[in-house]
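As you look at this complex, bear in mind that one protein chain is not there, while each of the others sits in place.
And then chain A:
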Amino acid sequence: MYGTKSKIDLAFEYQTQAAILRPSIHSRRANLTVKFQDLYGFTVEGNVDDVNVLNEVREKVRQQGRVWWALEASKGANWYLHTTIGQGSALTSSLKFSALANAITLKKLIRKGIPPVLRPKVWFSLSGAAKKKSTVPESYYDDLTKAVEGKVTPATRQIDHDLPRTFPGHPWLDTPEGHAALRRVLVAYSFRDSDVGYCQGLNYVAALLLLVMKTEEDAFWMLAVLLENVLVNDCYTNNLSGCHVEQRVFKDLLAKKCQRIATHLEALEFDVSLVTTEWFLCLFSKSLPSETTLRVWDVIFYEGAKVIFNVALAIFKMKEDELLVTHHVGEIINVLQITTHQLFDPDDLLTVAFDKIGSMTTNTISKQRKKQEPEVMKELDQRIRRLNSLKMEGK
């Protein structure tokens, strides 16, 4: 599909895939599982209803595109790039007002979704990637990839091992061209930040970034801004301490915001991190359908990592009734897995995430993280000491 093209042209994909999505006559029988390709070329399994939902999503995406174009027409191209408020006193109050109004419009608009054709441009500027890139020489990425070409490190070995294991079967990612692009992005990043090097999970994140951003270089900068500015520190470094912190913060939030579920799961001795760790490390890319994942990312890149908590809580919240009648680990996991895999309509999830969870500010989350950090560090430290004492005894 994408194989022979040097750039991933998604606008083109939309037209060609419409035919694939029309369920065949045989699959119209109820509950028959069909395989189909979603908006970003992933093969998904679902029943005919799912196919219909996906077609509706496609239509909503088109409508949302029209909304964005209309705004460009009335407010000027790239209007959303100038919404940062409170900068400089030189702004007249009327200009300040219009910036504020734009910021409010933009927040709502982004929660409703960025049209896939605009995603590369909007993500790149709003996430801070453009700014990050502008602080280094134009040739930074090219120089970096050239400089590290042919170098072998533990990270490059692990990357090579994971290339064919990253979304195998995807029509572009799983081609020599896709592998090569993903390899360059991951290898370049492993040299940019040797504390991170390569962490499994980043392969899925970078792969989706490539599909969205279309150029490797932009995908690289999105990965950089994500790890360096958007997500909690040390999410992917040596002992994943940042990820441990997020898990503790999440458990507290679940207890607060979904008390009944938290109590029930605790009674079953089910630690929610068993499933949520993957959500946090892969940013849902391994669990939610691609367009739903990217709708979540739309908001993450604008509002920050707190969004991951909203979405994770929403997944539990949506299935409260079902979760409360589980009495077994396997059942809990089945409920969560089936739910995430079938969330083809992003609005089903995002409505709950933003309207039913109650507001959480980045500030509250930061405070919670600060509170959990010492505990996590202590625990990880004790663990390392225990393991070291094992080593001593072993000798």
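Just so we're on the same page, contacts are C-beta pairs under 8 Å (C-beta built on N, C-alpha and C of every residue); 3 or more make two chains touch, one makes a residue touch a chain; residues count from 1.
The definition used in the following text is that contacts and distances are computed from a predicted model.
Asker: Given the options "Cytoplasmic tRNA 2-thiolation protein 1", "GTPase-activating protein", "Geranylgeranyl transferase type-2 subunit beta" or "Ras-related protein RHN1", which would UniProt use as the protein name of the unshown chain?
Answerer: "Ras-related protein RHN1"
Asker: Which residue from A:138, A:269 or A:321 sits in contact with the chain not drawn here?
Answerer: A:269
Asker: Out of A:76, A:150, A:168 or A:374, point to the residue that touches the absent chain in the complete complex.
Answerer: For the chain that is not drawn, the touching residue is A:168.
Asker: Out of A:33, A:78, A:194 or A:238, which is the one that touches the chain we can't see?
Answerer: A:238
Asker: What residue numbers in chain A mark contact with the hidden partner chain?
Answerer: Residues 158, 161-162, 164-168, 199-201, 203-204, 236-241, 244, 268-271, 273-275, 277-278, 281-282, 286, 327-330, 333-334, 337, 380, 383, 386-387, 390-391, 394 of chain A touch the chain that is not shown.
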